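Written below as structure tokens is the structure these notes are about.
With one protein chain removed, the remaining protein chains of the complex are shown where they sit.
Showing chain A:
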Amino acid sequence: MSTPAPPGPGPAASGTSTASYAVPRDVLLWEIFLTFLFIGAVSFGGGVVAYLRAELVLKKRWLDEEHFLSALGIAQALPGLNATNMSIIVGDRLRGVAGAIIAFLGMTLPGGTMVLVLGVLYASNAHNPYVNATLIGVGAAAVGMLSAVTLQIGRKQLGSLIDITIIAVTVLMVSVLHISLLWVLLTVGPAAVLIYRPRRQDGATGPEPSA
């Protein structure tokens, strides 16, 4: 491909050249399964992407930084969770459909089994005051964590008035007006992409509709 790659992503790319990189094609299926099973079993507290990067890019070197970010871009722009979308995309690149399925199962099996066990226990202890008290604490903690993660991801956007407006309109539609998510996606999504549509004069992505 003739993509003029922008200069390296931020600090210290540890000297590994990305130019001559190719996705390995001979990775064994069980190795894919075990790798994703490991990530699925240790990635506590959300933030699965950080664990994925540590294993796939830094440890196994199945992907370089650029391929990883490209896969992440797809995972984020499409429906579904980053963690499972990423495992499907990476599994597919390594070993096709079988790799995708194996990676997905590895990623979801540990957490899925554990949450089911907890869910069955919860159903039979629904009125236990200790269980309720603990889960009230966990729920409050989850709010703190979600706010922190949202702010971490959104911090970059808070410097732009247009981005702040898009964020505010989205929150208003969902949280205040209770408009169905489908309509939010169908209105805010295209509008936001149009605002950032490609400009004829290169460079400047800053919107300044000279209608």
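To be clear about the criterion, contacts are C-beta pairs under 8 Å (C-beta built on N, C-alpha and C of every residue); 3 or more make two chains touch, one makes a residue touch a chain; residues count from 1.
Going forward, contacts and distances are computed from a predicted model.
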item: Omitted chain, identified by the protein name its UniProt record gives, among "Chromate transport protein", "RNA polymerase sigma factor, sigma-70 family", "[Citrate [pro-3S]-lyase] ligase" or "ATP-binding cassette domain-containing protein"; value: "Chromate transport protein"
item: Chain not shown: contacting residue from A:Leu58, A:Ala98 or A:Val115; value: A:Val115
item: Missing-chain contacts mapped onto chain A; value: 1-3, 40-48, 70-71, 73-85, 88-89, 92-93, 97, 100, 104, 107-108, 110-112, 114-116, 118-120, 122-123, 126, 129-130, 132-154, 157, 160, 162-164, 166-171, 174-175, 178, 180-182, 184-185, 188-189, 192-198, 205
